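Missing here: one protein chain of the complex. Every other protein chain is in place.
Coming up: subunit A.
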Amino acid sequence: MKAIYTDVLIIGGGLAGMRTAIGVRRRGLETLVLSLVPAKRSHSVAAQGGMQASLGNCLRGSGDDEDVHFQDTVRGSDWGCDQRVARMFTHMAPKAVRELAAWGVPWNRVAAGEQEAIINGQRVVLQEHASAHGLITARDFGGTRKWRTCYTSDGTGHSMLYSVSDRAIAESIPVHERREAMSLIHDGARCHGAVVRDLITGELLIYLARATVMATGGYGRIYGISTNAIINEGIGQALALETGVARLANLEAVQFHPTAIVPAGILVTEGCRGDGGLLRDRDGHRFMPDYEPEKKELASRDVVSRRMAEHMRAGNGVESPYGDHLWLDITALGAAHIEKKLREVKDICHYFLGIDPVREWIPVRPTQHYSMGGIRTDHQGQSPWLGGLFACGEVACWDMHGFNRLGGNSVAETVVSGMLISEYVADFCAGREGELNLSSELAGDFLEREQRHLDTLQSSGPRGENAMEIRREMERIMTGKVGLFRTGERLQEAVKGLEALPCPRVSLPRERFWDIPVPKIDSPTRQPLLPRPSCAHHDSVPHIAAKLLVRNSVMMTTMTLRRVGCAICMPYVTPYRS
């Protein structure tokens, strides 16, 4: 049994995980990061539009401060967030932006003097103050009262993740790439690390740590169409759930982004509308002012998505072989602006749609985008039920977003939570609770269990059910019945459909979400459908991977549904109340 010891084991190499690693390292702790893929390829890299922080440098941002940001965040969450967390966050966000600036993020800057902008479809001239020249600027985003979203063109996540990852390399933080956490090692009260599979050799390893931090991202890929990277399958949430001790929360709070391209589902940023883009229907009519006369295209995301769906249902969508869609029109922004500030959007349109957004409208529709729910933690990022288990970033639910996350608040959250939670983790390790005391026997048990799961699946071989088909069916159910608008009836159908899928079943109690028993320990666990190197043993390993994945995802979706099932009266099903 190969065991690797460290003080703080961080599972996930996206923005949240990397920033946490840097924080704990600065407190003098040993740490290492696990990632399915090279850290810089984590999904954080795909964030386009920007990061919210109330710097208030640009003209349209003046008067902004953490109070205004706080109010926007709370209102944007449909009043569902934890206000203490939102407070901590809005207070830290400007500091996080400045730290990132020092580490190398080339934030776009304010240019003094007359600047053209498009506001509400009109070309206007803004007179930027000379005193702000060269400070970090911001763009408009949905649901915010000020221009608050700091950006580097539309590659914000890329610049952020590269700067943070490079910082981690500077501080010699090891990243164990192509390694997957398969289960958490725990004794019912305390988490001690994880069983990990090397995705190149197939070998199982033990990682033991005083504190374990989950930073594995969202669960968008339980839906068939999602803006998320294909590795965002809710693995971290499932690992926590499977302990039977740690708990999840708000799984039904799934965000649909208004503008993903049709059919590929690839996102084009909210910055398109922030910078002046409009939504149009089959007749070219700009319909958002009809529904939301005040904020129009820049109402908060859940509102815009619901209005779009409503408008399409009323027969105003553009028909296509892939279902109805609407148009995003950014032609008024002009070639120069698009080539500078929306260049990824231009590339995406070019490569995936064969169109030029400078001249042509972009086919879009609301698409699964973000997971507000996740591993429930307190405001310090720790699971109240399983000591030594922390979570931050999209995998977590310390409940900053309630039922709707504001655009630009997520990458900000990842870095802020990394800054804060690394301190709490270090405090934890410094205390008595934080000592490593684990019988190697327990670790061995967990390893053996994992090995048995793999062996069982392997011996069942590639015969029997086709895991890919099961997966597709699951995605179809989620997309078709658990979408933007939900009804009790369709949710029931979805639960039935998922339960009927021929895969190892997990039975969960109907009544109480908070008390989920351990899904049978001796049944196999999850696996991401990362196109994986087939490992040493056998050709059927990818089959195992697929089966594990299906099982896992079905477990997640069933969980989601249970929760939704008892929350039918929640804001997700009723039209927006303002």
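Going forward, a contact is a pair of C-beta atoms (placed from the backbone, for glycine too) under 8 Å apart; a residue touches a chain by one contact, two chains touch by 3 or more; residues count from 1.
Going forward, contacts and distances are computed from a predicted model.
When the listed names "Fumarate reductase iron-sulfur subunit", "ABC transporter permease", "Dihydroorotase" or "Carbon-monoxide dehydrogenase medium subunit" are checked against UniProt, the chain not shown comes out as "Fumarate reductase iron-sulfur subunit". The missing chain, though absent from the display, is touched by one residue of A:Val110, A:Leu420 or A:Met478; that residue is A:Val110. In the complete complex, the hidden chain is touched by one of A:Thr20, A:Thr152, A:Thr216 or A:Ser300, namely A:Thr152. Considering the full assembly, A:Glu99 is the residue among A:Glu99, A:Glu270 or A:Glu292 that touches the omitted chain. The set of subunit A residues touching the chain not shown comprises 37-43, 45-46, 95-99, 101-104, 106-111, 133-137, 152-153, 155, 158-159, 162-163, 166-167, 169-170, 175, 177-178, 200-202, 229-231, 263-264, 266-267, 321, 340, 344, 347-348, 351-352, 354, 462, 468, 530-536, 539-543, 546.
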